[in-house]
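Just one protein chain is left out here, and the rest sit where they should.
Naming follows writing order (A, B and C), and every chain is counted from residue 1.
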Amino acid sequence: MIIVLKPHATKTDADEILGQIEELGLKPLYMPGVERTVLGALGDERVIGRLHLESHPLVERVTPILSSYKLVSRDLHPEDTVVRLGDVPVGGSVFTVIAGPCAVESREQMTATAEAVKAGGAHALRGGAYKPRSSPYSFQGLGLEGLKILQEVSETTGLPAVTEVVEVADVAAVEEHAAAFQVGARNMQNFRLLKAIGGSPTPVILKRGMAATVDDLLLAAEYIVSEGNHDVILCERGIRTFETATRNTLDLNAVPHIKARSHLPVIVDPSHGTGVRDYVAPMAKAAAACGADGLLVEVHSDPKAALSDGQQSLHPEEFERLMGELAPFVEAAGRHL
Amino acid sequence: MIIVLKPHATKTDADEILGQIEELGLKPLYMPGVERTVLGALGDERVIGRLHLESHPLVERVTPILSSYKLVSRDLHPEDTVVRLGDVPVGGSVFTVIAGPCAVESREQMTATAEAVKAGGAHALRGGAYKPRSSPYSFQGLGLEGLKILQEVSETTGLPAVTEVVEVADVAAVEEHAAAFQVGARNMQNFRLLKAIGGSPTPVILKRGMAATVDDLLLAAEYIVSEGNHDVILCERGIRTFETATRNTLDLNAVPHIKARSHLPVIVDPSHGTGVRDYVAPMAKAAAACGADGLLVEVHSDPKAALSDGQQSLHPEEFERLMGELAPFVEAAGRHL
Amino acid sequence: MIIVLKPHATKTDADEILGQIEELGLKPLYMPGVERTVLGALGDERVIGRLHLESHPLVERVTPILSSYKLVSRDLHPEDTVVRLGDVPVGGSVFTVIAGPCAVESREQMTATAEAVKAGGAHALRGGAYKPRSSPYSFQGLGLEGLKILQEVSETTGLPAVTEVVEVADVAAVEEHAAAFQVGARNMQNFRLLKAIGGSPTPVILKRGMAATVDDLLLAAEYIVSEGNHDVILCERGIRTFETATRNTLDLNAVPHIKARSHLPVIVDPSHGTGVRDYVAPMAKAAAACGADGLLVEVHSDPKAALSDGQQSLHPEEFERLMGELAPFVEAAGRHL
Partner (left out) sequence: MIIVLKPHATKTDADEILGQIEELGLKPLYMPGVERTVLGALGDERVIGRLHLESHPLVERVTPILSSYKLVSRDLHPEDTVVRLGDVPVGGSVFTVIAGPCAVESREQMTATAEAVKAGGAHALRGGAYKPRSSPYSFQGLGLEGLKILQEVSETTGLPAVTEVVEVADVAAVEEHAAAFQVGARNMQNFRLLKAIGGSPTPVILKRGMAATVDDLLLAAEYIVSEGNHDVILCERGIRTFETATRNTLDLNAVPHIKARSHLPVIVDPSHGTGVRDYVAPMAKAAAACGADGLLVEVHSDPKAALSDGQQSLHPEEFERLMGELAPFVEAAGRHL
């Protein structure tokens, strides 16, 4: 940890802080400069955190050297992690496509969509039973009934199902009915939920929050992994910026950046990442090209009738076309569908 | 609602949509233009939402005329709402100051801080028992034990206490031990939590999310109010922007904007809004000047030893000085402390 | 144009505005609603702009139906435009790669780099003689001397050269020595510069500003085209967001979005878009995959010695590898290198 002192800090002030660093068993460093004195503390930065030097009146700035995540870091775990949704791998040589509607609306809609995405070549199914919606007057999902429909359709089609969990109390039910949890952008820092999921053996797709940096996302994953659940898939789904032409700004830079920092698989959601049906296919290809491990994509048997996110859902035939067009990009990236 | 059609949409396409609008009991409007055809639908926009026109392949854009919040809107409720924390009013002629540490750390720390803020002139006490922290390795709060300490200190000092609730399962406990819920920025769109609080008679301070627009904040408040709890205080606490010199960018524009749109009281948190102790006092004065109803401000009996947010917590003597300096600004704003 | 009146506006107020709309030769529309009255004006929205209704005290909001750009819009010009840098096309079946150092530093550096990028398969050369730098203490470019070196190396290698122009007074010199202007992000709204370039027959690469929406970018292009210069290539190079892990957030969503709205070619700059050498190749591939017409990429014969942007410049061998890896992605996108 690097500690920059304020201009008027004296040698005595520095010595006092250096003494505290030494007491914690860390190696202190004194670096006097012309305009500022800089101190260093070598060793476990989580230990020095206890000194709360950032709130010291003579400290101008504290800069950590190490990231605060550890278990999800590639530093300590250089090989890629492969997570399995049922028997579908995410993070290896397959480019995994998880497709389905935003929300489970009915058995008919779910069956029609699942069969369509299966025919198109999807590896897994998505569909929300609990829907976090900005307005209390929007459709809120079918709840447990939706989970049951999802499981049924998953069994019929043989596609493992992913579904969102929004509340600790629902963890057990989702675990029972689905192959994987999805934690949505709005709950990425719902730490109680992350801990609850961390105690489960079921894999989780963790979506990046709208205002979350990649570091925040990795720390959120660290919450889950530090509770014992190592099967975390990260999902880039766009961040909120000043650009309103698209629903979010899909931050594909995050894909190589996460790959450099973490061993966890990363998938991309071009549906929420753009919010515009016509932009889903180009951004899906871009995701494959920049090294993502797969996609989470919204498909609806009849988008015009969708109860949510219809404007970003692909028609079954559009999905089929996307899968066809995607193949050469996936191959160019050294993977297969 | 205004519906802009794509350039190649025909009169027949327009007629089909106008027919659907009419069937819903709304008044349809046809506005052909040189480059685009525009349709209108007059009436309850929540009804026309059912048509999901934004996902129609021939629709370029759907622009609502009305906001989607209703109960929190000033349109339907022109008078200011006054919310009471115990017997402390928020939203009337008093500029209400709620002060205390980020986290309840111990009985001693809480007592010392509460007495200090009371001596300084605070109206109510804050202190977190459940702490949402970015890293799993940071202090997570004392939980129920913290709630009990908070209640005890609240009773001793006579200051009503506000504390954060992060999970539906804790709503009852917080209700029992505190005068008001606080919903933090990270949970602003934890809709299950909002609904649970909506069923409680205890007031709530709802903090704006880091990526939330004012409209998102008002919709989140609508979740609470629509469940029956009308005692919602909104809190501007900074949004996430590209500027990293301060922890967040305090958006004081939001104060007059919320006042124009909603009847709910608005307070400002200059501690999280800046993240820098020295900027808390100037921004507290600015909050009073632009029409806020009060402050939520972090004070710690010994910031150097604080387990969280020490760098933005005021020392007791700094808080006392702030209250003294604040008074003429509050009076200039037509209120009193 | 759609004009939403404030709640207390009366029928008389509406009639007065409708009268003004009619006087301008536009078709007025009256749409009274329960909570708000909405007015419409059909016809050329640039004409109604003269009424300045957005500043009318009884007007709540004015929403244009049409975009304010016209000449760059695909509505009026459905076919893709192909711009030629010397004899190198941008915007057709070729995926055009423009490579070279951030700055022209010396004849030796420029020659070595140009030969390297030519060997790697680049179609054109980049290199700045006038460098806009955040700090006055950073290297500011060689100026006219740099332009001459660039031209010389361009002639030797046969690669047309692109170089930045930062000031009206330099337009003639750049025109004389280079095949195309580059307008940098910081000058995207230097409208006097845009107009000066608009009067030139030399093509221009217009980079998106760090805080510019795609609409702002298209309006900036409209400045150039409306002065008579139709040869504008747009360049996505990242926007400024809260994410600081990368220098900018490359907004690849902008590629399909611009393609939908405009007929102008779009290239991507993954060097500035990421600021990190290791992320340039993945994002270059992503650019090809999502439909971009080419790349602007920084290569330096010796990045360790680069006077600017060394951390995002590719080594010659990295560039060669990128070109090899890029080929199958470009082919999958239906183009060739």
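In the analysis below, a residue touches a chain if its C-beta (ideal position, glycine included) is under 8 Å from a C-beta of that chain, and two chains touch if they have at least 3 such contacts.
Since the model is a prediction, treat every value here as computed from it, not as a measurement.
Enquirer: Would you list the chains present here that the left-out chain is in contact with?
Expert: In the entire complex, chains touched by the missing one are A, B, C.
Enquirer: From the list B:20, B:111, B:151 or B:213, which touches the chain that is not on show?
Expert: Of the listed residues, the one touching the omitted chain is B:213.
Enquirer: Using the touch definition from the top, which of B:158, B:199 or B:282 touches the missing chain?
Expert: B:282
Enquirer: Spell out, residue by residue, where the missing chain touches chain A.
Expert: Missing-chain contacts on chain A: residues 2, 4, 7, 29, 31-36, 38, 40, 42-44, 63, 65-66, 75, 240-242, 244.
Enquirer: Identify the residues of chain C touching the omitted chain, counting contacts across the whole complex.
Expert: Residue positions of chain C that touch the missing chain: 46, 49, 52, 54-57, 68-69, 132-138, 140, 166-169, 186-187, 189-192, 209-211, 216, 219, 222-223, 226, 239-240, 277, 303-307, 309-313.
Enquirer: Could you please point out the chain B residues that touch the chain left off the display?
Expert: That gives, for chain B, the contact residues 211, 213-215, 239, 241-246, 249-257, 260, 273-274, 276, 278-279, 282-283, 285-291, 328-329, 331-333.
Criterion: only the chains that are shown with their structure count from here on.
Enquirer: Taking the mean of each chain's Cα atoms, which chain ends up nearest the overall Cα mean?
Expert: Central chain is A.
Enquirer: Would you kindly tell me how far, in whole Å, the mean C-alpha position of chain C lies from that of chain B?
Expert: Centre-to-centre distance between chain B and chain C: 38 Å.
Enquirer: Chain A to chain C: how many Å between their CA centres?
Expert: So the centroids are 31 Å from each other.
Enquirer: Taking each residue of chain B in turn, which ones touch at least two of the other chains?
Expert: 240 - these are the residues of chain B that touch more than one other chain.
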